[in-house]
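Complex shown without one protein chain; remaining protein chains in place.
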Amino acid sequence: MTACVNPATIQPKDLTVAQVRERMAKYQPQIDELWRRYPVKRAVLLQVLWLLQEEFRWVPRVGIEWAAEVSAVSPAHAYGVVEFYTMYKQAPTGRYLIQVCQTMCCLIQGSEDLIAHLETSLGIHSGETTPDGLFTLVRVECLALCGTGPGVLINDEAIGPEKLEILPSDFHPRAADLDRWIARLRAEASSSPQQAAVDPLGGIVLNTKGHPAATGASAQPQKPGYAPAPPALKLAAVATGDAIALTWANAPECTKLVVERSDDGGATWRELASVGPKDQKAADKLAEGHSAHYRVTAHEKDRVAKPSAIVTSTGKPPPPPAPQPGVNSAPVASSTPSPSASTPPPGKA
Amino acid sequence: MAHPTHWKGKELPSVLRRLFEVPNGHTLAVAKQHGAYETISRTLFDKSQFELIELIKDSGLRGRGGAGFPTGMKWSFVPRGGKPVYLVINADEGEPGTFKDRLCLDKDPHLLIEGMIISGFALGVRTAYIYVRGEMLPMIRRLNVALREAYDAGMLGENIQGSGYSLDIYVHRGAGAYICGEETGLINSLEGFKGQPRLKPPFPAISGAFQCPTVVNNVETIMAVPYILKHGAKGYRQWGSEKSPGTKLFSISGDVKHPGVYEVPLAIPYMEFFEIAGGLEGELLGCIPGGSSAPVLTAEETQKATMDYESLASLKSMLGSGAVTPFNTTRDPALILESIARFYAHESCGQCTPCREGTGYVDRILRKVVRGQGRDGDIELIKDLADSYEWTTICAFAPGAAWPVQSFVTKFRKYFDTHIARNTKHTESRELEAVRPGAFW
Partner (left out) sequence: MADLITINVDGKDIQVPEKIQLIEALRQNANIDTPAFCYHPDLKVAGNCRICLVEVEGPRGFALAISCHTQTAKGMKVRTQLGSEKIVKLRKGVMEFLLVNHPLDCPICDKAGECTLQEHYMGQGRHESRLDDEVGKQYKGGADHRFVDSKGEERGGKRIDLGPTIVLDQERCILCTRCVRFMDDVAKSPQLDIAGRGDHAYLTTFPGKPLDHAYDLNTADICPVGALTAKHFRFQQRVWMLKSVDSIDPSDSLGANLTVEYNNGRVWRLMPRRNPEVNKSWIANATRMLYQDLGRNRLTDGKIAGADRTADDAYAAAGSAIAAAKRVALVASGHLTTEDNAALIALAEKLGPKAEVFGGSWLAVGKPDGIARSGDPVANRKGLQLLGVRDNLDDLVARAHDFDCVVVVGNDLWSADAAKAAKLEAIASRIVLSAWSNAAVAKATVAIGIRAWAEVRGTMVNCNGRVQIMQACPAVPDPALEPAWRAIARLSQLAGVPLGWTTELDAWRSAVARVPQFAGMTYRSIGPMGQTIVEAGQPAAVGG
């Protein structure tokens, strides 16, 4: 266990917040962009910590104070956040961070053997860094690489047979593959001593207009009424004798609904009823054999939605006298609309 | 291993995997050739928000992140016309066994963006965020490139395609915490807090990110939306069952010939799905049907189960995130459970007492058992502890941590007993052991 190492002892002795501020100044475009994106500054904390970790290759405590300052939170809050998320490294890590998944799917696929092999070949325990500062080996939980397990990431990317990949297909790393990889990384490190910079925010899109409520943003709030007014939907008519029951669904923002009837096949419409915004039914009467078209038009304050689909209904003979309880259910209670109803007329619906 | 296009003479759906095997399908140019952003036109702009939400309701689309909550219903809870509404995409894929979102973001980021524009339009969203788990930096790069392309093509920003609708999408990188996949944990993490779930009510649809109405949906859920808009609820319902319609991406790993992500209609039998994935390796012992939280199924149960929410509910398990992990008779269920228990102990956010202390306690006991230091009664103890934390916490993490424990020790008891029997003193009660000498502390 390495937990007994006192983290206070590994903090850079002379580093001050002012120095961190100076070193992080080059990220100001990214920070400005982040500030624009959220209505509160606090929300940039995780992202700013990523920038910090990239710059220092770990998260020193003075840096946490800087991140707290940038995100307008207290240092204690920022420290709690750093300690909560496992990806912020609070001790310097090697140039190549090797993360090996140890969760169930990868366990089945042999992750323990792989970790044991790496520990032997690198001469360290998991959680430690090789003395040359090249490799840090950590056990992690699920990396979403279960299909090609055991999952092994080297600095954010999965290992493939030849190159680092986003998602290798049909490749299951074995001890020999790792040996090859470690040799390759060693060679890379000796040929190019300088570690390539990585954007920890993955090439963040800069110069966006941001969030309308953020300071420094130019985004405008959403224009109300960009979408058409909501119509009434699912209009259905059920005829029971000469009584026609109309039902529909309407949006909560409706302010009024007008039920209309046409007796001439949809050429002219007359208002049958004007009902409240929450009503979802209306009634009419049609003598036996008579047909009519119905539609419902929803209003939303000063806007009128397109009319609902049109339904046709025909008055039916009076229902048989109500059966005794326990006998057949009455047609009124039937949940399926009668076949004569709710057939839209041909043409546009 | 290429995704099979047909199975038993029928074409397998490609609602979500449209571009999975198309070279450079993640670029806008190629994606457009395959129909990307076709719906960002009058198809969308002539619809009212209400119609769109009703459409999703009618399609029967359910949340693909794990809980399977009907998406249309979730959307209908959002109050309209008040505070700003946020759409947050949950790409914090972390459920052990699940790797579909990684593939989706890698292969077809534009389908997600298209789905977000439609969803945002339906919900009145001005600013949307994609919360991507920290380990998936390459996917974040993909997304950022795709977003840049979409902005340049006028698909994002203000007044999209002259419709009057404006939407900005930003990527937010997580930093390694499984609990941020819980929607309120994710919202907290987005806001710069620790990813600890919030007390409910209020639910996010009423008060979520920045105290405003917020919809949190999984990547896969939103990626199904363009298809539904294009082909209607009926078109989507051609697959699946009445209550679990449509298609789903299933991530399969474990003892199967071709592990990977497959898109299949819901409600097909598990055994058939194993065939699609090349067939099982060895003799089936059990199967975790929906990610590590889902209670494990025995071989017999797996043979009965179909891949839909109802069938698994009837077997007291769940479809979860669609991560299928069959394991064969050469595996030791005790070791699998120990790994799952360690995972939950590691990922518990530490907020609620039962989950914080219980998951760690169960993990320590199980570790002792598989090391051959178990005693009689240990299995009853962990089962009892799991019962104790199952429903007593703020979020669904604790039940998710309890179910594998309860199901493994019940269904594969003899494997645990074998480990306990390795301890020569397993029958002795702990009181017989001498207290070690030493100072008080």
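Order as written gives the chain letters A and B; numbering starts at 1 within each chain.
The definition used in the following text is that a contact is a pair of C-beta atoms (placed from the backbone, for glycine too) under 8 Å apart; a residue touches a chain by one contact, two chains touch by 3 or more.
Here the structure is a predicted model, which means the values were calculated and not measured.
**Student:** Just to confirm, in the complete assembly, which displayed chains does the hidden chain contact?
**Tutor:** A, B
**Student:** Which listed residue, B:Leu87, B:Ala209, B:Ile365 or B:Ile379, touches the chain dropped from view?
**Tutor:** B:Ile365
**Student:** For the chain that's not shown, point to the residue among A:Ser74, A:Ser169 or A:Thr268 touching it.
**Tutor:** A:Ser74
**Student:** For chain B, which residues reach the chain that was dropped from this view?
**Tutor:** 177, 179, 194, 199, 345-354, 356-361, 364-365, 368, 373, 375, 378, 381, 385, 387-389, 391-394, 430, 433, 435-436, 438-441
**Student:** Could you please point out the chain A residues that touch the chain left off the display?
**Tutor:** 1, 3-8, 61, 64-65, 73-80, 82-84
We take it that only the chains that are shown with their structure count from here on.
**Student:** Quick check: in the complex, which residue numbers of chain B touch chain A?
**Tutor:** So the residues of chain B in touch with chain A come to 1, 45-51, 54, 80-81, 84, 93-99, 101-103, 106, 121, 124-127, 133-145, 147-148, 151, 157-158, 163-166, 168, 170-178, 189-195, 210, 251-255, 258-261, 288, 292, 323, 325, 327, 331, 335-336, 339-340, 342-343, 346-347, 349.
**Student:** Provide the residue numbers of chain A that touch chain B in the complex, in ascending order.
**Tutor:** 37-40, 42-47, 49-50, 71, 73, 80-81, 84-88, 99, 102-105, 107-109, 140-149, 153, 156-157, 166-167, 169-170, 198-205, 208-213, 219-231, 233-234, 249-253, 305
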